[in-house]
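Yeah, one chain of the complex is gone here, protein chain that is, but the others are all in their spots.
The first chain written gets the first letter, and so on, giving A and B; residue counts start at 1 in each chain.
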Amino acid sequence: MLVQIENLSISFQTAHGLSHAVRNVSLTLGAEKLGIVGESGSGKSLTARSILKLLPDSAILTADTLTFDGIDILRADASAMRAIRGRRAGLVMQDPKFSLNPVMSAGQQIAEAWRAHRKNAGRREAMSAAIDLLAQVQIRDPVRVAAAYPHELSGGMGQRVMIAMMLAPDPELLIADEPTSALDATVQAEILRLMEDLVARRGMALMLISHDLPLVSHFCDRVAVMYAGRIVEEVAASALRGATHPYTRGLLDCIPMLQHPQPRLQTLARDPSWLA
Amino acid sequence: MSDAAAGGPPPARTISWRDWLLTETPHSRAQAAWGRRFRLWLDFRSNPLAMAGLILALLLVAATLAAPLLTTQNPDAQDLANRLSPPSWQHWFGTDELGRDVYARVLYGGRITLGMVIAIVLLVAPVGLVIGCAAGYLGGLFDRVLMRVTDIFLAFPRLILALAFVAAIKPGITSAILAIALTAWPPYARLARAETLTFRKADFVAATKMTGASGGRIVLRHIVPLCLSSLVVRVTLDMSSIILTAAALGFLGMGAQPPSPEWGAMIATARRFILDHWWVPTVPGIAIFVASLAFNLLGDGLRDVLDPKQR
Partner (left out) sequence: MRGRLRTLAATGASVPITLVGLVLITFLIGRVMPIDPVIAIVGDHAPPDVMQAVRDQLGLDKPLTTQFWIYVTHLAQGDMGRSVMTSHPVTEDIVQYFPATIELATVAIVIATVIGVPLGVLAAVKQRTRIDHAIRVFCLAGHSIPIFLLALLSLLIFYATLGWAPGTGRQDVAFEGMDPTVTGFMLIDTLLAGDWDSFHDALAHLAQPAGVLAYFSMAYIARMTRGFMLDAMQGEYVVTARAKGLSAARVIWRHVFGNIAVRLITVLALTYAGLLEGAVVTETVFSWPGLGQYLTVSLLNADMNAVLGATLVIGVSYLLLNLVADMLYRALDPRSR
């Protein structure tokens, strides 16, 4: 079991008291593709980032168990975390416009990731590895892109750079936090297929976070649905049609489909009991 | 709430003014406006440095206004037998080179400094605001010319330009006020212009125009009030810089002239005594420091409250 989370809670101290963003979340992740679905504010990003302890300083993190491959994340110190981050688990974020460093070229950023966990690696070695990685993420002109700056790249290319950067140290787990939400619809599928391909080839585990239920169910083995900081349902992707929790059912019913046109689109009626 | 659900008017009970201000459902625009101001005040109050600045500034103003009450000494009364005496019970901050009581001079000098600052601000802020808003709103040649003019004024360091101005007219408090005012207005015009440019495209401006409002009315009644909060922050922060510039002018002999107890001029005349009678130039210097500090803290606090993202 790669990731084991039991009773994870994340709260923030605000001017109006304690805000509980994540409440008693438990999940496990093995060598599989897990999708976490939820709307904005459901706590899905925070849950995923807690594995790498990349939460804001003001976050209060508690859990019964929070381990990565047996390593206790809660009690891990800075150098232990540095050994896990990048080297063993990578994080791809939503918008490459913001998640890439604007003043470093794409190649430099990937090379930096490549060198970070390889002692005595030379700069030239790292740069050629970076160009090689860019080719692996299906960028047609890797040399040109390596020299380019993030603002010169399209959204899709930027995201590919991001993926290349996170795969450079050869991690075991890839956490993708809404990797396609900032991309055009046509590019979304390409990027996901790319990730799926790379993950399968390298034998990695994948944690895919999204608000897009059909997308997640398509690319993942298991799906966890989050609402208001809690996991309300956990099913195999193939069994999603038969989900039982009213929130999941509501989400499924709301999806407009060409094959089953409806005169009036469904809306989601929230039941306050879900917050309990 | 169960009361509302039961139907009928809520029970008549007196609510505290605090609740009235902080209510989530104001009944009138005035109530909402006051509520907003009160919330800003609460925010401000939670910042200890800002409160320190406010209290300090208020104390300063109070002290200078109440100068005759706080000291019985005459700031101009010379006592040559007693010159350059150290702090004592009779003269709390000692006496200067002509035997005058330093404490009294500092208090009365505060009036001059604060008076200058207020005069400058009253001149500069409205003029800069109106010019900037007009430039931003009208655009075109007027805007370009104006921006050129502010560029030119901003091309000089403030003190240097003020010195040059004062040199052309006779040195004195009025000249100093005019000179500093002439150098201080450009940033306000630019600020107002920048704010106006963002608001000019707003829908509510278009709506007001469609109801037939003239350009002047739109600028004065709608855009200017929106620029006020950043202007207030800027003015307060600038006050400390104006205090320092006025003091520098006084120190260089270009502002208030002796025997006026202006703080900068006091330091200038006492400068040569720094080594043996350090309190004579130092006390007015500390007064300048405290005044400048007070407005810096106040301005920082206001900025945190009115414009948090600019932190």
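Here is the rule we go by: a contact is a pair of C-beta atoms (placed from the backbone, for glycine too) under 8 Å apart; a residue touches a chain by one contact, two chains touch by 3 or more.
Quantities reported herein were computed from a predicted structural model and do not represent experimental measurements.
> Using the definition of touch stated at the top, determine which of B:L21, B:V117, B:V205 or B:A247 touches the missing chain.
B:A247
> From the list A:L61, A:A116, A:A237 or A:L252, which touches the chain that is not on show?
The one listed residue touching the chain not shown is A:A116.
> With the missing chain put back, which residues of chain B would touch it? List them for me.
148-149, 151-153, 155-161, 163-169, 240, 244, 247-248, 251-254, 264, 267, 271, 274-275, 278, 281-282, 285-286, 288-289, 292-293, 296-297, 311
> Of the residues in chain A, which ones touch the absent chain?
Looking at chain A, the ones touching the missing chain are residues 52, 54, 78, 82-87, 90-91, 93, 95, 98-104, 112-113, 116-117, 149, 151, 162, 165-166, 169.
FYI, only the chains that are shown with their structure count from here on.
> Centroid from C-alpha atoms only, then distance chain A to chain B, rounded to Å. What do you get?
Computed value for the inter-centroid distance: 50 Å.
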